[in-house]
Structures are given as structure tokens and as C-alpha cells.
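For this view, one protein chain was removed and the others were kept in their places.
By written order: A and B. Residues from 1 in each chain.
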Amino acid sequence: MSKILLLYLIFSVLIFFLPKKLAGYKAIVLMLLQVAVFIYFISLALNTPSGSTVIEEIPWIPGLGLNLVFVADGLSGAFALLITGIGALVFLFAHQYMKKYENTGGFYLQLNLFSGAMLGLVLSGNLVQMFIFWELTTVFSFFLIAFFHEKEESRKAAFQSLFVTGFGGLSLLTGIILLGTVTDSYAVNDWITHADEIRNSQLYLPGLVLIFLGVFTKSAQFPFHFWLPGAMQAPAPVSAYLHSATMVKAGVFLLIRLTPALGGTPEWTYIISLTGVLTMLTGAWFAVTKTDIKSILAYTTISALGILVLLTGINTMLSLKAALVFLFVHAFYKASLFMIAGLIEKKTGTREIENLGGLVRYMPLTFIFATLALFSMAGLPPMLGFLGKELIYEAKVQSPGIASLVLILGVTANILMVTVSLLFLYKVFLGKYKNRGAIPNEKGFLLLSGPAVLGMLSLIIGLFPEFFAKSVIEPALNIIRDEKIVVKLELWHGFNKVFFLSLVTVLSGAGLFLLIIKQEKVITFWRKINTRLFAVNFSDVFTNFLNNFIEFSKQGTKSIQHGYHRYYILTIVLFASALLTLQLMVTSEWKIQAPLSFRPFYISGVVIITALATIFSIISPTRILTIISMGVAGYGIALVYLYYSAPDLAITQILVETLTVVMFFLILQRLPRFAKLSPIRTKIRDAVVSLFFGGIMTMLALKAIKINFSNPVSDYFVENSLSKGYGRNIVNVILVDFRALDTLGEVTVLTVAAFGVFLLLRKKSEP
Amino acid sequence: METLLAILVGILYTAGFYMLLRRSILKFIIGIIFLSNATNLLVFLSAGLVAGSPAFIKDGNMQAEKTADPLPQALVLTAIVIGLGILVFTLALKYKYFEVTGTDDLDQLKKTDD
Partner (left out) sequence: MNTVILKIASRYVRGLLIIFAVIALLRGHNFPGGGFIGGLLAGLSVAFKGYTFGIAYLKKHMSIMPEWFIISGLVMILFSAIPAFLNKTGFMTGEWYKITLPLAGELKLGTPLIFDFGIFLAIIGITIIFLFSLTEKE
């Protein structure tokens, strides 16, 4: 399986090296890859018994016990089929759709890499590895949303989605690591075997909440849902692929994946169910009032994601089955609808529902496929959507605990979905053609191929669901529940409570639809409620928060990074002195054992002269005196070196000091005199701080003298200097033999300095 | 003598740091020189002082008497030469800065991008 992922990587690059004739067919090439991988997973599903897993393990960071684990089982297989299948259709669609735009190479690269990352995500058997793929999808989503990066809105939306999902991703990582400490492993299988241990751990709740944050941001759950409508700035293929069928389902996937390990507790059930219900309702509620067709689709997507999360939260066999079926239902109709939306936008130049209408005359085929998809969305027979909805109702009816509330809210949401579907169909395709622009057409059959295939699939699977249930849903369910389950799907359930609920849903939905059409006031009133009810726009809240945060950071930075060089130094030195003082006080075993003595006197004389020269160099009024006294101090130090057995040091110090003075004099003529810049008070303050620092350093020096650590490194040098280095001057042997690499580094630094000086001061060449 | 030298180290640090806090860049550079001298001396000092017995290997008796520790000497030697490089580079920078701005005042360096 790792090879498949590699293939994605290779193909992403390969499309740039296609021969000229094929250069226009990048999308087709990538589509073929998707088809191939799709077939691979189909054959894998057919050739392995239900409930078995294929595992590939590659050592990654063995020291941390991290292995790259790729798992193909029923669950990941189902997702992989979605990713590759819809991926193939999306590439086909994109081939036609993106023709007019520039820089499509980069677009396909990102889309294909996204596809690979998504596949990697669902195949991951290791949570850290999954996190990496998770973040990769976030990043590619960012790039893809920002495809029209010359538009500010686009950039803003891209950033918003990156920020929200990126934040979620980090929470997720923290959660994974937290819970990983319980089991000491990041492999999903280990988590499942140690499920009880995790659930009883103190870290369970915090870890769970953090993981939920990741899931809810990725799958656009309330209150993080706002990034998804913003992400509609992306081109239609991206919306169809990332923001309806695959990426936003990653959160749901993770929930399902972790259900055996973390699920089953009240915390799990209530947090997820509540979030799911809220999201489901919010999405459907807002979808009715939106006028931008992509925006409508985005909100219905949010609603659908809410349903999926809710079903995972209910966590019964039925609900998980419903979730799996609905996953496909939604992917089929939503990807199809997004492609249709892109098509309509392309042909009519608008996405506003008020400007559309009557398209059935110009785009009959589109109308048919849209009807199929919308019927599926509304949950009308004989589509797969009906089946999905029935299952959902069944699951909700039988859900333990908060069943009645969930059921009422769920039915409400579904009623709204029916209304939205009908509204969409009516406003876009029926009625009068209002658009003044060009007459739309259906040229470019590739644009319609996706909706056609998906629509037909919805219909066929809806009518004959046995094969689908057997080969896709059953293996996935077996993996989640870890037991042998025989899944049967039927369109017709007979007259029961669920059917009755469906009937109520459809009738109420249709009634609401009629009401809205007949009475314009209803929708305006609805919108008014929305603005009252949700006075806070989540997107604005986010933007404000971000702006305030940036402002706060700016202020903070300004107060720390004030630009006065010497205050930086002052801060650093004061802090360093404080640390040193502390250390000196703590390490009491370093006794100061140096009595003050002035023998030998001539060295005392040298030291005193050096000290005086140093002090004079500070207070002298002219530059020349300062530099000369600085030189004197340097020579004094050289004499100290000489006396205390370091002739090499002494010679070097003298030479360097000489050169220093020479250099100063060379440049001095061309520099200004010392200006008196600081007032006397500043000088006194600086002097006090400097004295404090100097005093600390004296203490340090006193304490540092004659500390003998057990085995001085120098012993090695002393012993081997003559025998191995053939030199008697140990210092020099260290420099050129034992530590030659350091010396090389030093010479390199000097060379860089020399060329730096040369470049800084070279004469400007005459033009 | 160690005590006296330790005090000298303190004085050099005081002087270097005081110069570092001045607004004139030339003084700043001189401050750097004092600081590097002070640090060299500190490293040299911390190895212990041995008078009149450089770190050479003599013929015959191997290390009968205590010689000076060669390692700090090698370190300091490197540091001295590097110090020269730093000094000249800062001097060149300083000169360029003066040439461009016509001032010696570090406070004029506040803004980085205009």
C-alpha cells in the first residue's frame, strides 16, 4: 500500500513531464491513476474475506516504537473506494472545467497530492502517521481553496480554513499523544486492545476532548462549521472532492476508527451526539435561506456531516450501519451536485439562485441528473438516499438515551433538507429563465459524466442494494464492531414507524416548500429570524479574534522589541548576572581559596597598569587616547600570559593587539569624534550596572580558579602530543592536529569576515 | 596573584560592558574588545596559573613537574584571532554605517526597514 502512495507522489511530478501532445491531458492521466487504484481496492475487497485485514508495516522511528502501518480493512477500504472513485470522476470533470484557467499544472499537482494524502490518512494504522496525513490534507485544502488567489476573499477563506483545521489538527496531535502515554503506543490496534485501560485512565476525558476538537474542526461541526461555506471560494472540482466527499469526512472516519478504542462511554455518546444534532440542525436551517447555490450545498453538507457524527455518537450496530450507508449516499449526491453547480456557474456565469431559473429548457440532461441527486438528498424513493434516510430513522428510533430529542430534531432537519432540495430544483431549473447573459448549453460531455455516473449509481444501488451491502458495508461494519454481521439492505421496509416518519418528513418538507414559494414573505421573515437569532456571525468572530490577537502580539512585540540596542544588552546582561549570582550562591562547595597577594611584584605592577589603562580608556575624552590605552591594556594582558607559561598566547596577543591598533588608526581619520550622547544620569546608571556585572564576574573567576574536575581532557593531549602528533608544543599540536577541524572552522570564519569587510568597503565601481 | 587577576577580569568586564552601553558605535566596538580580552583572561585563569613552565614536552623525564594546561591556551589562542576578525568586521560595518547615515549614534539604528 505504501507503493500506491508513492505512485501518487510520482504521478504528481510526472504530469509535468508529459510529452507535448499529452500535456493538455494531465487530468486524464491522473484520472487513470485513480481508476487503477480504485480497481485495486475493488479486487482487494472481492478477494479477501469479509472482516479480514491486510497490514503492511515499515519501520519508521524504531527508537520511539513508531512504525509506518498501512491497514486495508473493510473500513479503510470503503473510504479508499470513495476517495479513488469520486477522485476519478472529479479529475474527469476538472479536465473540462479547468481548461480555461492558467496554472492548472499546479492545481492538478495539489489535487493529486491531496488525494494521496487522503488515501494515506484512511490507510494509516498508526495515529501519528495518520496525523501527518491529516495535516497534509489541511495544507492541500488551503492551497486548493486559494486557487483564485488574486481574489482577497479567496485568500481569506483559505487562511480561515487553514487556521481552523490546523488548530484542530494540533489539538488532535496533543490528544493522540496524551492517550498514547496511557498505552505507550500510537498504533490503533494497541489502543483497541487496551481500550479499557484508556477509558479508565484519568487522561481519557482531556484526550477525548482534544481529539474531538480535531474531528469537529475538520468535519465542520458546530461551532467550527463556518470555514466550510467560506471554502466554497475554491473551484468546483475542489468543492466536489474535498469539501463534500472526502476531506470533511476525515473527522467522521477517525471517529469510526476510534469507536472500538474510545467509544461506548457516556462522554463519547453525549459530546458527539449533541454536537452532531446541533450541526445537523444548524446546517439545514441555514441552507434554506441561502441564495448562492454553492453556499446552499455547503450548508447541506454541514448538516449531513452532523448526521454522520450523530450516528457515530449513538454507537449502536444500526447507527453505524446507517452512518456507513449515508456516507456513500451523501458522497454520491453531494459530489454530483457540486459538479452541477460548477457546470451551471460556468455556463450561466452566476451562482445566485435569484438570477437562475428555467434552465430545464437549455440543460435537460443536467436537470435529470440534478433531480436524481436532489431526490437522493431529500431521501425520496427509489434513490439510495431514501434507503439511507430510512436507516437513519431506524437508528434514531432505537437509539438509547436521548432518543426522543434526537428523533424530533432529526426529523426537523430532514424536513428542511427536503425543502431545500425542492427549492433548489425549482429555483434553478423551473420557472422563467431570468439570466440576461448568454444562452447556456450542455457542451462538454465530460462535465456531465460525473453527475451522470453518480446519479445512476444512486439509483441502481437504491434499487438493488444487496451487492453493495455485501461487499462494502458489511466488511466495514465487521471491522468496527469486531463481530460477524450480515448486512441486508432493502428499499422497502413495509409499513412501520420508520416509514410513517418518512412520510411525515416528505409531506412537511413539500408543504414548507410550497409555503415558501407562494409567500415571499416567509423567506424574508426567516432571514430576519436568522439575523436576530444568530446576531453573531461566526466568521466575523473568528476574524475579530484573529485581528485582536495580531494587535496584541504587535503591542507585545513593540514593548519588548523597542529598537534600542543598549537596552537589549542591558536586559540580557542583567538577566545573565542574576542567573550567575544564583548559581554562585547555590554552588557553595566551590570555595574561594585565593588570598590576595602581590607577589611577584612586577606582575602586580603589570596588572595594575593594565587596570589603570582600561579605566583610562573609558574616561578619556579623545579617541586616540582611548585606543592607545586600550592597546596598553592588551599588551599588559599579553605579559600576564607570558609570565604564566603561555608564550604562544602572549605572542599572538601582542601581534593581534598591534594589528588592532593599526586598524583603528587606519579608519579613525575618517570617523567622527566621540559625541557626548548620554546624560550624566544614564552614565551613572550604566556604571552601576557594569560594576555589578564586573563584580559578579570577579566572583566567578575567583570561584573558578583551581577547580579540578576528575579527568582533564588535556591529559590526553599531553600524553599523546609527542607520540602521536610528533610535536613538543602541545598547544600547537592541539591546534593543527588534535583539533584541526576546529581550526579549519576558525580560518573559515576569518575568511568570511575578510570577504565581508572587503565587500562592505570596496570602492563602488564606476558604471 | 589569582585574586588580583580576578579583579582585573572584573574591571575588564565592567569596562567592556560600560562601553557596550554607550551610544557611540566606536565605543561599542572598543567595548567588544575589552569583553573578549576579559573572557580570554577568565578562561586562562580558570585553568589555574603555573609560572615558568609552558606546555612543552621536554626530553627525558616525562612530565615530572606540573606544566601549564595546554587546552585553555589553545582555546584562548583561537579566541584571540577570531576576536581580531570580529573587530575588523564591526569596524568595517561601523564605517559603512557612518558613511551611509552620517551619524555615530546607535539610537539612529532603531528602524530596520524604511
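Note that in this section contacts are C-beta pairs under 8 Å (C-beta built on N, C-alpha and C of every residue); 3 or more make two chains touch, one makes a residue touch a chain.
Just so you know, these numbers come straight off a predicted model, no measurement behind them.
Across the entire complex, the residue among A:L320, A:I603, A:V656 or A:V718 in touch with the chain not shown is A:V656.
Within the whole complex, the absent chain has one touching residue among A:T137, A:N315, A:T698 or A:T743, and that is A:T743. Of A:F17, A:F495 or A:Y726, it is A:Y726 that touches the chain left out of the display. On the side of chain B, the interface with the absent chain consists of residues 54, 56, 77, 81, 85, 88, 91-92, 95, 99, using the contact rule stated above. On the side of chain A, touch with the chain left out of the figure occurs at residues 647-648, 651-652, 655-656, 658-659, 662-663, 666-667, 724-729, 732-733, 735-737, 740-741, 743-744, 747-748, 750-751, 753-755, 757-758, 760-764.
Criterion: only the chains that are shown with their structure count from here on.
Computed centre separation for the pair chain A/chain B is 47 angstrom, with centres defined by C-alpha atoms.
Residues 563-566, 569-570, 573, 594-600, 603-604, 607, 610-611, 614-615, 617-618, 623, 626-627, 630, 633-634, 637, 640-641, 643-649, 652-653, 656, 659-660, 663-664, 667, 670-672, 674-675, 677-678, 686-687, 689-691, 693-695, 697-698, 700-702, 704-707, 712-714, 717-718, 721-722, 728-731, 734-735, 739, 742-743, 746, 749-750, 753-754, 756-757, 760-761 of chain A are the ones that touch chain B when the two sit in their complex.
Those residues of chain B that touch chain A in the complex are listed here as 1-15, 17-24, 26-27, 30, 33-34, 37-38, 40-42, 44-46, 48-58, 63, 67-71, 73-74, 76-78, 80-89, 91-96, 98, 104-107, 109-112.
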